[in-house]
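Encoded as structure tokens, the structure appears first; notes follow it.
All protein chains but one are shown at their positions in the complex.
After this line comes subunit A, so read on.
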Amino acid sequence: MASYFDEHDCEPTEGSTPFSQANNLLLQLARMLMEQGPELELDLTSLAPGERQAPPASKAAVESLKAAQISPSQAAKGASCPVCLAEFDEYEFVKVMPCQHKFHPSCILPWLSKTNSCPVCRHELPTDDPEYEEARKEKERAKEREAQLDALHNSMYG
């Protein structure tokens, strides 16, 4: 079988020793990871893109959240803030998400400065992160394509 260097039409830079040494080190590392993998407890998920928490909600979206006042009947029903779990007082001012979930401003604002979704139903607000927005649009387009394919399939065989 042709060696790595033959295949790539080049020569090892400083003889073959450093190359095989590096190879040995890699092998050692691989073996170490195989043997101790579960014990090493490296949180690799935090490094992998796409597994991180979604970025904060955009400033504009947060500023445009509607405010509302808790009515006496809502308060009487024991409506509470899903973040601090405390019941709302009559006429207390709350922030209303587009999904209609209501929160104390001091409870929802810190959350939206961390991530863009409703703490109750994960309804997403826009973000100021172009990469994230692009990925989200791509996901939506993929979903649409799938729905179209399904519809086509159903119209032919359904």
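Keep in mind that, in the parts below, a contact is a pair of C-beta atoms (placed from the backbone, for glycine too) under 8 Å apart; a residue touches a chain by one contact, two chains touch by 3 or more; residues count from 1.
As a working rule, contacts and distances are computed from a predicted model.
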| query | Given the options "Ribonuclease P complex subunit Pop2", "Ubiquitin-conjugating enzyme E2 K", "Pescadillo homolog" or "Dynein axonemal intermediate chain 1", which would UniProt use as the protein name of the unshown chain? | reply | "Ubiquitin-conjugating enzyme E2 K"
| task | Tell me which residue among A:Val62, A:Val96 or A:Val120 touches the hidden chain in the full complex. | result | A:Val120
| task | Spell out, residue by residue, where the missing chain touches subunit A. | result | 37-39, 41, 45-46, 51-54, 82-86, 107, 110-111, 114, 117-120, 122
